[in-house]
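All protein chains but one are shown in place.
Each chain gets a letter, A and B, in the order it is written, and its residues are counted from 1.
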Amino acid sequence: MTMLDIRNVTKRFGSLVAVNDVSMRVEAGELRAIIGPNGAGKTTFFNMISGFFAPSAGDIVFGGTTVTKLAVTERVAMGMARTFQITEIFPELTVRENIRIGVESALGFRQRFWLGKRQVAGVDRGIEEALTHTGLTGQADRLVGELSHGDQRAAEIATALTLKPRLLLLDEPTAGMGEHETYAVANLIRRLHKNSAYTIVLIEHDMRVVFNLADKITVLGEGKMLAEGTPAEIAGNPVVQEAYLGKAE
Amino acid sequence: MTAATVSPNTQTGTARPWLTAAIVWALLLTVPFWLPMLGGYTALAARVLVFGLAAMSFNLLLGFTGVMSFGHAAYFGLGAYGAGLTLKYIAASTPLAILAGILLGGLAGTLFGLFIVRRRGVYFAMVTVAFGQIAFYVAYSWDSLTGGYDGLRGFSRAPLHLGPLTLDIVNNDKIFYYFLLAVFAIATGLQGLLLASPFGRTLLAIRENERRARFLGIPVERHIWMSFSISCCFTALAGALYALLNNFADPMGLHYSLSGEIVIMAVMGGMRAFWGPLAGAALFVILQDTISSMTVNWMSFVGLIFVLVVLFFPRGMLGIFQKGTGK
Partner (left out) sequence: MLQLVLFNVTNGLIIGAFYVLMALGLSLILNLSNVINFAHGNFLALGGYIAFVLTPFIGFWGALLVSPILTAVFGFLIERVLIRRVYARDPVYSLLLTFGLAFIMQDACRYIWGPNGLPMTIPDGLAAPISPDLFFITWYRIFMVAIVIGAVAGLFAFLRYTRVGIRIRAGTLDLDTVAALGVNVGMLRSFNFAVGSLLAGLAGVLAAGQIGLNPNMGDDLLMPSFIAIIVGGVGSLTGTLLGGLLIGVAGALTTVFWPAASEAVIYVIMLLVLIVRPRGLLGEEGMMT
């Protein structure tokens, strides 16, 4: 089953064409990596998928429904979740409260002024689940703003997971991390993919992470699609090597 | 004591929320006994309660939703006029007057909120000021109804009938104080419940990170609008109580300079602490009372309080008890 079907999307900012006629299909359960040099249009592409802004042309179909013009909250309600290159969390709340807000939103309690005992228990169960899933149980009552970079990222992913998303979008999950943290986050993503069968699309700079994790890789360059294929195919692709791997490193 | 039992764990781990609430209630309940000994008078404590409620209601927005209203005097003043007009023209009923005040201020806030909630940061502040002045302008110019510049006079709060019991809140200062305190307890209790509820947590989420809130499926504008509307209802309640306290409603009670004073009360007391704005209101009201009895240039001193708080005391009185990364 196709989870995400992107059909010929283009995004123009004035005279600049940030993304130019790109198409991509992601199957359910797949882990797709999007790579490309700086300015390739990766984040713009991501922003269109998640609903930050609408494309200038083309269509985005998510789980069989066209979502091209839907607002962020509507896409979230359909099962799309995302994290950001610069971690977006609630820094002055504890890990538990961060996750609680996600769980309550996912359970449709957003506008409730009161919860019954059973509902509270359900929320608490969701929180514990997300904590164990991401290995944050020990940090649950610390303020997120005080955690290490890697744990902040884990907390962000944990919060996004509370939505039980059908599609998880991760924008540079290991950006700015050291060796050790990168390893931990990559491991977390692998578990989510292998053990929990999440469909994941991620943008990533770290090639070891990409080639280790991804089922398929999409390469963007100057807003255009350069190549698409399995890690092995991409590694051997001369166009990619010239346009990206050769130039960047 | 409703609020003590629901004192919300909303902010970044206040050191001991129970202790703060206990101290607050112990002080408030015993005011009429010790205040005269310190040279104060009960009406002063009543003003602290009223402005404390206004500042706490305002702080639902600044402290717990993260948006800045500089026009809250409008809803305070509308509450006062709503109560005053009801007592003067409709019926000598204190509960009805309070209800009318809440309705007038709350509806205005709900309506104006529609135009305001899409703005952010200083633009939110700017638009709230401009909308607030609409209320000031109407009260000021509608002479025949509101008394215009001179304010609305000629009404008085009515005794309270509770079944067979009649409370003389008209002539007995102490009974009136405890009446105010009861209303204050209900209002702040509801605010505590609100902040501890899932809806209240979405407001904290918006304050902390609007983008993350949106990507968790929270309709940010609608929730800010709801928060604005609720905050205006409570602020209008405070205004209605103010009219009952003074038997007078004044157009300056709608003016944006009062909005600024409400903001400074919240900040001075600690905008991230539930009881902070009450502490700020107490200090501000007492300082203002003292200074204005000593010098005609009290405005300079009030201005100086603003400047000093901003420069040297930005986290406020109760803010120092809180942890958090701080900004």
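As a working rule, a residue touches a chain if its C-beta (ideal position, glycine included) is under 8 Å from a C-beta of that chain, and two chains touch if they have at least 3 such contacts.
These numbers come from a predicted model, not from an experiment.
Within the full complex, the chain left out of the display contacts the shown chains B.
The hidden chain makes contact, of the residues B:V24, B:L216, B:V263 or B:A279, with B:V263. Taking the complete complex into account, B:F70 is the one of B:F51, B:F70, B:F234 or B:F274 that touches the chain left out. The residue touching the chain not shown here, chosen from B:L96, B:A130 or B:L167, is B:A130. For chain B, the list of residues touching the undisplayed chain reads 62, 68, 70, 115, 118-123, 125-127, 129-130, 133-134, 137, 141, 256-257, 260, 263-264, 267, 271, 297, 299-300, 302-307, 309-311, 314, 327.
By our rule, only the chains that are shown with their structure count from here on.
Work out the mean CA point of chain A and of chain B, and you get 42 Å between them. Across the complex, chain B is touched by residues 50, 72-73, 76-77, 81-82, 84, 88-94, 97, 100-102, 104-106, 109-115, 143, 145-146, 156, 159-160, 162-163 of chain A.
By the touch criterion given at the top, residues 11-13, 193-194, 197-202, 204-205, 208-209, 211-219, 223, 226, 323-325 of chain B touch chain A in their complex.
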